[in-house]
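All protein chains but one are shown at their positions in the complex.
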Amino acid sequence: MPAHVVGNAVVVLLFAGSILLGVYLRRNRLWREALGEVARRRPLALAVVAVYVVVALLDSVAWIGGADPGTDAVAAHKARSVIDRIFEGTRENSYSAPFAATSFYGDLPLERPGTHPLGTDILGRDVLYRALKGARVALLIGGATSLIAIPLALLLGVSAGYFGGRLDDAVFFLMSTLASMPGLLLLIALIMVLGRGTWQVCVALGITGWVGLCRVARGETFKLRQLEFVQAARALGVSHVRILMRHIVPNLLHLVIITFVLSFSGLVLSEAILAWLGIGIDGSWGQMIDQARDELSRDPIIWWNLTAAGVALFGLLLAVNFVGDAVRDTLDPRTARERL
Amino acid sequence: MGAYLLRRVGYSAVVVLGVLFFLFLLFFTVATPDDVARQALGDKAMPEVIEQWKVNHGYDKPLWPWQSVSDNLLFDHFRRMLTFDFGRSDADDVLISQRIRQGMVPSLSLTVPMFTIGLGAGLLLSLFVAFFRGTYIDSAGVFLCVLAMSVSILLYIIGAQYAIAKLLRWFPISGFDPDPSVIARFLALPIMVGVLNGLGGDVRFYRTVFVEETSRDYVRTARAKGAGELRVMLRHVLRNGMIPVLTRIVIAIPLLFISGALLLESFFGIPGLGSITVDAIQGNDFATLRVMVYLGSIFFVAGQILTDISYAWVDPRVRLG
Partner (left out) sequence: MKVWIAAALLAFGTGLACTNSPYPSADDTSSIYYTSFNEAPRTLDPAVAYTTSAHAVTGYVYDTLLEYHYLKRPYTLIPGLAQAVPEAEPRAGGRVAYRFEVRPDLLFQDDPCFSLAGAGLTTRQVLAADVAFQLMRIADPAVNSPVIEPFSHLVGFGDFRDRLGQMRQDDAEFAALPPREQYAAAGGIEGVRVDGDLGLELVLREAYPQILYWFAMPFSTPVPWEAVAYYDGEDGRAGFGDHPVGSGPFRLVEYSKQFRMVLEANPNWYGARHPEWRAPGGVYPSEGAPGDAEAGLLEAAGRPLPFIERIEFRREKESIPVFNKFLQGYYDGAGIIKESFDKVVQNDRLSPEMEKLGISLSKTVSPAVYYLGFNMEDPVVGAPAGARGRKLRQAMSLAVDSARWTELFLNGRGVPAQSPLPTGIFGFDPDYRNPYRSVDLDRARALLAEAGYRGGIDPTTGAPLALNFDLYQTSSQQLLQNQFYVDAWRQIGIDVEMQPTNYNQFQEKVRNGAYQIFIWGWVADYPDPENFLFLLTCDMARSKSGGPNTANFCNPRFDALFQRMKVQENGDERVALIREMRTILEQERPWIELLHPEDYVLSHSWVRYGKPFGMSFPTLKYRELDVELRARLRREWNRPVRWPAYALIISMVAVMLPGIRTFYRERQ
């Protein structure tokens, strides 16, 4: 199946999922109030995150065909996203400064003077376009990694905490082993072994990232197991699976959300370091920063490329961090604090 | 307490063995010694040269115990790591232990001051912010912390080198010299960047701890007894907030030592362990890389044991055992 079909399907699923989630959250008073509280405390940050998400979604909806894409004869046969189509034909020959009418070197007239709000890069690509495309990669890093790490962490953490005994020992041993290795090195070693690529990076991040949540989930499950309603359910002979699904996991959801939001910025920052080592994800802001950093030694200095990538990254992380703080404060100030 | 410690150390040893097994899976079964040899010797190397190289590096054995009980790579790997006999680098045949010894001084001279200054500055600033809780100093402080946390360390380094070293010319852009009369100027900038990079998260975390502590009863009692606000902060809040602070510090130490210094040492030309690790990564020098991961986990495990002991030390209520 072509990649863009998968991408479109994911977007549709995400839409459907968020509508369902929205309906569920509206019905549930606790969640509704909590979300309302977050929105009240950090409206601006939430709006910024929403903008990034919209950009990433627009870059994920892609189809083949449509208007002639200009000099790139291959692109016509490839799926192009909404963002790609907006910026079609904006390519110049090489560097140009923001809103410049001429090229940076040689003062030659541009194809589209004055239309590049963030200038163009060395290959003449619009920097705003590249910065926007980075949003999808950043959210993919956070999203795909969480998709791997959270189920793994929940599965292991909950079963270890609930069943205890040998299983608990094994999970705890696995956690201590992984946690005692320097995270970044482990990450790098995994990618060296798995190979370079988007999914490999996400898998490696997932493998190194599940331990934190697992530890919290295990501890919480341990506590929940002692509580009366769980004890009562067990006394009534309710099956383990049912208890786990009905009573334990729903009571861990707030922790999952907190962990997801708070670890997001760490994941994206790790990817930037991987990009510096040449094993990051193509098209990420980390890669943009790495490609642009030598440009500061050019004379006259070329700053817009580095700045665009840096600010785009910074903006997302700042907003996510603020939202994360608010989410944590509203949902559960106590447990999360102990973990971080 | 003795029995507890013994158990604690025993468990840590098991964890270290787990790490070693994991490293074996990763570095011997996925990248076989033949691959590594060919990488080091080039494509044209004759088979006997490759064999000789494998002998020199101790890779001329079957992988698993069931292939040869007495002489296999798995047992060999454990034996060599546990006796700290790391052998030679895959890339250039230098003794890894010698390389680590050489990297130790530069690494420690960067990380120890970075750690202490970072801790000192973090505690001071967080106490300062917590002291003025509720004022605009507090909210501005928290805001700045989140701001500082959202910047990639790459940008900190590039920015500091550009602004402070190139434009303002305060410190050398990069370089190192172990001579004590000049060492400070090389370390100033990387320490500054390292501290700044960690400060945001630290201060925010410590502040939360301290603010929480200030709402406790004993603080109110102390205040009622007429203790000054400053005294309350330093004598009571700081001491009682130490446990969560310690936990966080211990997690940070091994990171700081190996992975945290990767970028700093590379950009600032400090010939320490981080720099060695980056070389190993870029040169596919698996022998050095796995030693680094192993050492990192030993530091981590040792740190955890130390924390447990220090819990008892800062908080007499904690009884180990």
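In this document, chain identifiers A and B correspond to the written order of the chains, with residue numbering beginning at 1 in each.
As a convention for this text, a contact is a pair of C-beta atoms (placed from the backbone, for glycine too) under 8 Å apart; a residue touches a chain by one contact, two chains touch by 3 or more.
On a predicted model such as this, the values are computed, not experimentally measured, just so you know.
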Identified contact with the non-displayed chain, of A:His4, A:Arg196 or A:Arg234: A:Arg196
Residue of B:Val49, B:Leu234 or B:Ile309 touching the missing chain in the full complex: B:Val49
Chain not shown: contacting residue from A:Tyr24, A:Tyr105, A:Trp199 or A:Phe229: A:Tyr105
Residues of subunit B in contact with the chain not shown: 35, 38-46, 48-49, 52, 91-94, 99, 102-103, 106, 124, 132, 135-137, 158, 161-162, 165-177, 179, 181-182, 184-186, 188, 229, 266-269, 271-272, 275-276, 278-279, 284
In subunit A, positions touching the absent partner: 71-75, 77-78, 93-94, 105-106, 122-123, 192, 195-196, 275-276, 278-280, 282, 287, 290-291, 293-300
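In the analysis below, only the chains that are shown with their structure count from here on.
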Whole-Å separation of chain centres (CA-atom averages), subunit A against subunit B: 25
Footprint of subunit B on subunit A - complex, ascending: 173-174, 176-186, 188-190, 192-193, 265, 269, 272-273, 276-278, 286, 289-290, 293, 296, 306, 310, 313-314, 317-318, 321-322, 325, 337-338, 340
Residue numbers on subunit B that touch subunit A, as the complex places them: 11, 14-16, 18-19, 22, 26-27, 30-31, 146-147, 149-155, 158, 162, 205, 208-209, 244, 248, 254-255, 258-259, 262-263, 277-278, 281-282, 284, 289-290, 292-293, 296-297, 300-301, 304
